[in-house]
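Data block below; observations after.
Left out: one protein chain. Kept in place: all the others.
Letters A, B and C name the chains as they come in the text, with residue numbers starting at 1 for each one.
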Amino acid sequence: MANKVKIGVLGAGRIGRLHITNLVQSVPAAEVVAVADPFLNDDTIAFLQGLGIVNYSKEPQDIFSNPEIDAVFVCTSTDAHAEMIRRAAEAGKHVFCEKPIHTDLDKIREAIAATEKAGVKLQVGFVRRFDHNHKKVHDVVASGRLGAPHLVKVCSRDPDHQPMSYIETSGGIFLDMTIHDFDMVRYLSGSEVTEVCAYGAALSGEGYDKYGDVDTAIIMLKFENGALGVIDNSRASHYGYDQRTEVHCDKGCVQVSNDLDDQAMISTREGVEISKPTWFFLERYNNAFIQEAKDFTDAILHDTAVPVGAKDGLMPVAIAKAAAKSFQEGRPVKLSEILN
Amino acid sequence: MANKVKIGVLGAGRIGRLHITNLVQSVPAAEVVAVADPFLNDDTIAFLQGLGIVNYSKEPQDIFSNPEIDAVFVCTSTDAHAEMIRRAAEAGKHVFCEKPIHTDLDKIREAIAATEKAGVKLQVGFVRRFDHNHKKVHDVVASGRLGAPHLVKVCSRDPDHQPMSYIETSGGIFLDMTIHDFDMVRYLSGSEVTEVCAYGAALSGEGYDKYGDVDTAIIMLKFENGALGVIDNSRASHYGYDQRTEVHCDKGCVQVSNDLDDQAMISTREGVEISKPTWFFLERYNNAFIQEAKDFTDAILHDTAVPVGAKDGLMPVAIAKAAAKSFQEGRPVKLSEILN
Amino acid sequence: MANKVKIGVLGAGRIGRLHITNLVQSVPAAEVVAVADPFLNDDTIAFLQGLGIVNYSKEPQDIFSNPEIDAVFVCTSTDAHAEMIRRAAEAGKHVFCEKPIHTDLDKIREAIAATEKAGVKLQVGFVRRFDHNHKKVHDVVASGRLGAPHLVKVCSRDPDHQPMSYIETSGGIFLDMTIHDFDMVRYLSGSEVTEVCAYGAALSGEGYDKYGDVDTAIIMLKFENGALGVIDNSRASHYGYDQRTEVHCDKGCVQVSNDLDDQAMISTREGVEISKPTWFFLERYNNAFIQEAKDFTDAILHDTAVPVGAKDGLMPVAIAKAAAKSFQEGRPVKLSEILN
Partner (left out) sequence: MANKVKIGVLGAGRIGRLHITNLVQSVPAAEVVAVADPFLNDDTIAFLQGLGIVNYSKEPQDIFSNPEIDAVFVCTSTDAHAEMIRRAAEAGKHVFCEKPIHTDLDKIREAIAATEKAGVKLQVGFVRRFDHNHKKVHDVVASGRLGAPHLVKVCSRDPDHQPMSYIETSGGIFLDMTIHDFDMVRYLSGSEVTEVCAYGAALSGEGYDKYGDVDTAIIMLKFENGALGVIDNSRASHYGYDQRTEVHCDKGCVQVSNDLDDQAMISTREGVEISKPTWFFLERYNNAFIQEAKDFTDAILHDTAVPVGAKDGLMPVAIAKAAAKSFQEGRPVKLSEILN
């Protein structure tokens, strides 16, 4: 294969543009040869032309049928992900798909089966694995220097409320927000989740309860390797994107605090002020988005395993479904209830 | 009343000696006039004489029948606490009692009833409320400046394993260790616990499972005010006494990290080293032990409410029992199941 | 003017390549149309082609005589900077020049005069002003919220020794290394230096003294506004690029610590380990290099003042000469001794 991966991008909304920009500017092994977006408009075209991309259309099929394209980035609306994966696979393209693949486990399995049948790679966009902080926790645990993991902790809070119009169709906090944390605990523990128990509450007065949803949640987890875990979530920290992880092991603990805007400390008679955490995922995970794209192109160029594969696309959805069921039924739910 | 509270101490073991030393050296409003310890020996006598205490015996009754004594510190073995409270109350003495009052709720209620009938004060030794860090979290939450509490988090890990001989009779992690954290979440949330769900595991290989006990636990909690909480415990951090608390509220978050041995940072080619958390409760809560004794004597001298009262002695035991039941039965347990 | 600044780059060594990469990948308002490097070789050509740059030569004149080019980046060896500025100015090109312009004050003045005569902009590459940390200190001081500055402190230590071959021709620590800190104290204090007193020592055993140079230095400074300052330097921290600044003002203090590789803390029985500062200027000031280039192109496009101008190119060299004189003569030296 050549030294560049030729990429077609499906979807040029917020996350699609993020990937397109990164691929063009920061991933030397990538070349964006075409973009398809059913909502293509003048604004999108100006954006693409500004990056030197001249091949665009409203029709995904233009990507699939382009023989020059090696790989596809699926950045469409979530409900189209699984179908796009299947069609890309059938066209012989490798696939990078934003999370989640689908909210229906069977649809996920079908999409995965299509990539396996076609022999193409499938990477799922759990971007936090590529963050320098969480990766450090993972690497220390995986190195074994602290012994077996006992407690896996994730604190994950968005900076501010989403519009209720978004919440209405979001699928609920566990599928929409905690899903990243479910991926994170699998990544950090190096083990599969076997059971969850979820508490949730709508405390903000924003109206999450109108949609059967919550703004605050805590989820306990059990892992195959015996470790226990806990995730706490809030839809609105107000102070920034609070993303802390910690693993307490047999011989000690590794934990990471947040990246801050800067390292300043201002001391006066009134008090001492330090800087806030970076505001949201664009600020916090900017380098991680670049890194996941680099790793994807590397895996294609060297025909090695992708860092976040098919099972990583399936399991967090299953865990989210178990958490939602646990919350609704007020009891612990085993993953086996969901997966079988 | 005079400007000193005259105190008799029951029990001169580790915790008794700690209180005696503090009362003598650091609590100006206290005067230790007598000590009774059934295991009184030459070593104890030397300790007491070194502090200028010349009135000691093996007989608690010597304390109760001493008309000079205003108040009693109950520092005996746990199973005698409730009886000592009752006898002290019947003798008209105010009582400071180490935690827990008893592991049987009815015995606790009887002890409390005795103090109420006698009109004497009862303070329970949940010392962490007097720690400058946890108190700061409490005070910020109680001030209302952050709005209502949403998430209450306690991380509480002992530095090292206790001998299995201790574990055998400890009553289990929830009653022995987490009980302090159950008090803490009530203190920080300003609300009562209504339900708990506990996960536990024996992961250290030290043999906790032989006694039906665990070395690692996570407990989720619901509060009357709607907030959710979580506690994580380990019997052995290895790096020191890990005691962190955090409350995420409607408008922001307050959290405290550990006190460290010192503020040093050593930077070399090999890495950057900071100092460890203070090792255990004697180091971490030394000032807090002094403060709780000062507050107790102040409450007596000015006839004001004690800062940690009868209900504070009862509820953590009830929560611990609910947690133990949850762990054993694999389901959330409401406090109403325990209290009625 | 168009919405892109067309740029020619002089010099494609380490710093030249850094600027070329940033201009191509991260500065949307810049277009690198040509590069000239007298040492142009196959490796350089491959680098340029990889970035899509096809116009390159060994001859600076090719840049100056190219009518398409709006602005020039001077990234040649230091001794050619002043001449390149003059020739660029005479060709009517705006100039971005790496620091220092020259080690001879008259040569600097001549270069500046050429740009003034030609009416072109001159920006000098004091990149640290664009670092998020130092900029925060500057902004807080400049806002006036802390009152007038009293103490300006800069700690600046390189991670490791340079080869002695480099030291031999470096011009000495004050001109080679501290020059950045002399710019920083002017930037942070908002005032001009009037006097310096320098201590230096060769303590590492690496042989700096063979060249009349030192590896360790402290420089005190006085400012026109009455503030005092101090810089401490080491050629080898061993733990990374130690770049801390602090300004103590009439009402309080603002200080910044180092960016670290990540926010991890690893706690074990042996101790607590945090991550090291980023290793050197490429890691620490990567975003700052991008920002200074963006600000340069913005100043051209909108015909506004450059953020680091001609006087900023002259004064740090004068201060460095005063410091060197102070070190050699063992006495404080006024800037007026150097500038007149």
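The rule is short, and it goes like this: a residue touches a chain if its C-beta (ideal position, glycine included) is under 8 Å from a C-beta of that chain, and two chains touch if they have at least 3 such contacts.
Everything numeric in this text was worked out from a predicted model, so none of it was measured.
**Student:** Among A:I274, A:A305 or A:L339, exactly one should touch the missing chain; which is it?
**Tutor:** A:I274
**Student:** Considering the complete complex, identify which of C:K6, C:H150 or C:K321 is in touch with the unshown chain.
**Tutor:** Of these options, the touching residue for the absent chain is C:H150.
**Student:** Just one of B:T44, B:T76, B:S267 or B:Q291 touches the chain that is missing; which is it?
**Tutor:** Only one of B:T44, B:T76, B:S267 or B:Q291 touches the chain omitted from view, namely B:S267.
**Student:** Kindly note down the residues of subunit B that lie in touch with the hidden chain.
**Tutor:** Against the missing chain, subunit B presents residues 25-26, 28, 50, 132-133, 136-137, 140, 146, 251-259, 261-269, 275.
**Student:** Considering the entire assembly, which residues of subunit C contact the chain that has been omitted?
**Tutor:** Given the touch definition above, subunit C has residues 148, 150-151, 153, 157, 197, 199-201, 203-204, 215-218, 220, 222, 226-230, 232, 234, 237-239, 242, 248, 250-253, 330-332 touching the missing chain.
**Student:** Which subunit A residues touch the hidden chain?
**Tutor:** That gives, for subunit A, the contact residues 237-240, 242, 265, 267-269, 271-277.
One rule holds for everything that comes next: only the chains that are shown with their structure count from here on.
**Student:** How is the touch graph of the chains shaped: line, ring, star, complete or other?
**Tutor:** Topology of touching chains reads as complete, every chain touching all others.
**Student:** Roughly how many whole angstrom separate the Cα centroids of subunit A and subunit C?
**Tutor:** That gives a centre separation of 39 Å.
**Student:** Can you list the residues of subunit C that touch 2 or more other chains?
**Tutor:** Within subunit C, the residues that touch at least two other chains are 265, 267-269, 275.
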